[in-house]
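Encoded as structure tokens, here's the structure I'll be asking about.
Note that this complex is displayed minus one protein chain, with the remaining chains in position.
Going by the order they are written in, the chains are A and B; count residues from 1 in each one.
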Amino acid sequence: MKKLFVLLLTSVLVLSSFTACGKEDGGNKLYVYNWGEYIDPAVLEMFEEETGIQVIYDEFETNESMYSKISAGASLYDLVCPSDYMISKMITEDLLQPINWDHVPNRIYIGEDYWEMSKGFDEEGQYALPYCWGTVGILYNTTLVSEPIDEWADLWDPQYTDEVLMQDSVRDAFMVALIKNGHSCNSQTTEELELAKQELINQKPIVQAYVVDQVRDKMIGGEAAIGVIYSGEAIYTQRENPDLEYVIPKEGSNLWIDSWVIPKNARNVENAEKFLDFLCRPDIALLNFDYITYSTPNVSAREMIEDEEIRNSEIAFPTLSNYNLEVYKYLGEETETIYNNFWKQVKAY
Amino acid sequence: MIYKSLKRIYIGLILLFLYAPIITLIVLSFNASKTRSKWGGFTFDWYIELFQNEEIMSALGNTLIVALLSALIATIFGLIGCVAMQQLGRKGRSLITGITNIPMLNAEIVTGISLMLLFLSIGNILGKIGVRFQLGFMTVLISHITFNIPYAILSILPRMKQLNPSVYEAALDLGATKFTAFRKVVLPDLLPGISSGFLMAFTMSIDDFIITHFTKGPGFDTLSTKIYTELRKGIKPEMYALSTIIFVVVFILLLLVNHTPKEPNKKR
Partner (left out) sequence: MNKKKLSNHLLSTPFYLWIGAFIVIPLFMIFYYGFTDKTGAFTLENITAMAEPWHFKALMISVVLSVISTIICFLLAYPLAYILSQMKVNSHQYVVFMFILPMWMNFLLRTLAWQTLIEKTGVINGFLTALGLPALRIINTNYAIVLGMVYNYLPFMILPLYNTLAKIDPSVVNAARDLGANSFITFKRIIFPLSIPGIISGITMVFVPSLTTFVISNILGGSKILLIGNVIEQEFTVACNWHLGSGLSIVLMMFIVVNMVLSMIFDKDGEANAL
């Protein structure tokens, strides 16, 4: 026992000193909180090299889980990347600070359309810098379905029992049911929501699992035939498994835009602005796009994409007028509680 | 004879059940394909990449440091606690045992959340007087020490009860100071309990996810929380490689210890 003890202790000590030596505690830091796999690690490295700022990078899974960390107040990040409706909520709750645009000259590379889109949740354009955008759609495996999928209603088709992957996030799940019923994905009426809840409950036996980012892995592996997914994953998954096809359902869908914001309690605002400016540089945005494959609002970066097929891809850069797309809005605390409660009831059913 | 081989088969089956996922992980660490579900051929690349992956390495460092420190401090606290309890009456003793057992018996999620709530309110109070407080290494360490204390106490206490107080008194009578008497007489008898408490605490700390999940802060990850983040987009194969290495190292340590001639250790 004694010997094991000594052996263990020494090996642990050696290992920890070995792993700890790489970490140098410079004062120049930047705390970034982003979606999972939502940046090219090389971009972070280049930024660190160019500026000498050490980036501390964390990932979150859903807007809601990010919000609970930030609003609790004991997690101090300098940059966060929430979606539209969440930014609106955070602005309402006074959790963000305006960005000093003079320090982000490269913002000019972001297309005018996207600034317009931003106004939906950031009316005066003070808080949010567009980072990625896209649609929510259906990814399906052509070898596992009998005919091409093109509407949300297909997710209720009993022949696909145990083959459907739904999103495990409140708004996305309800969006699917609401739009299928012909309602707005920003519905606030209890009857419509009640109906959507019932639909989701009806759908439950067909659903294989409620997942968020795991859709990607499971679809590539052929574990499921149909999955609700963000458009940005389509290119990546198709690269890995050519049988996969992405479609925006004909009933319409959600158009989302993820933007960088600076929380009120950020401590390294200047570094945050430097980072934003860096990300807007077309070469960096392009590098990043190649890695994460989520549509970039950076017009110059898009023009630089070499693969013509991707540059003009209807998946990565859809012609918005061809689809019936709607951006999520923040619906206020009360409606949010209804959504949360209904979602809980669906999951518990 | 049949009975005996049945026994063997039974043990074998349970071990197979316990080790099946571990074998899977080891196999996956040699899988050239990045996705879990496809076998893309044999490769050693993940082992090489593992050591270049700073994030995983620093998470490993954090895990080990937290486990080491928390096990050490918890064992010391456990020892102190056991000594302190000897001086209490029966009621006081069961009260203190009851309290220290709470983090072990209570749901991990409740322990994690209750500590998080405490840290957040400390943060709020400090924030009002202008001190920036942030969840991170310290809060995780404190939490780990707290939930490790009962494991230490449970290992030390039974030994403490077996002690013969007259030996300690005899040492005092022979002129030893209290400290020397404790160190020379009591401690050696407690040592097996202390070391198994330490080991248990260390293991629990390494394996903990839930409590760390709730008490960690920006930029601080242990292996568990790192894996949880990776779960969603697919575990990076480097992680399998790391687990394989950990497993093999521990396994070899175990074999080494069991094959060296036994020290004259009293039976537990």
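In the analysis below, a residue touches a chain if its C-beta (ideal position, glycine included) is under 8 Å from a C-beta of that chain, and two chains touch if they have at least 3 such contacts.
No experiment lies behind these values; they were computed from the predicted model shown.
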Touch with the omitted chain, as defined above, among B:32, B:118, B:176 or B:191: B:118
Touching the absent chain when the full complex is considered, from A:208, A:238, A:268 or A:293: A:208
Chain B, residues in touch with the chain not shown (by the definition above): 7, 10-11, 14-15, 17-22, 24-25, 28, 36-37, 77, 80-81, 83-84, 87, 94, 96-103, 105-111, 113-118, 121, 142-143, 145-146, 149, 151, 154-155, 157-158, 161, 178, 193, 196, 200, 203, 206-207, 209-210, 214, 223-224, 227-228, 231, 235, 239-240, 243, 246-247, 250-251, 254, 257-258, 262, 267-268
Those residues of chain A which, in the complete complex, touch the missing chain: 1, 4, 62, 64-65, 67-68, 71, 162, 168, 170, 204, 207-211, 221-223, 337, 340, 344-345, 347-349
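One rule holds for everything that comes next: only the chains that are shown with their structure count from here on.
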Euclidean distance of C-alpha centroids - chain A vs chain B, Å: 35
Chain A - residues contacting chain B, complex: 1-5, 7-9, 11-13, 15-16, 18-20, 22-23, 31, 33, 36-37, 56-59, 61, 72-77, 211-214, 216-218, 220-223, 240, 267
In the complex, chain B residues that touch chain A: 35-38, 54, 57-58, 60-61, 64-65, 67-68, 116, 119-120, 123-124, 127, 132-135, 191-192, 195-196, 198-199, 202, 217-219, 221, 229-234, 249, 253-254, 256-257, 260, 263, 265
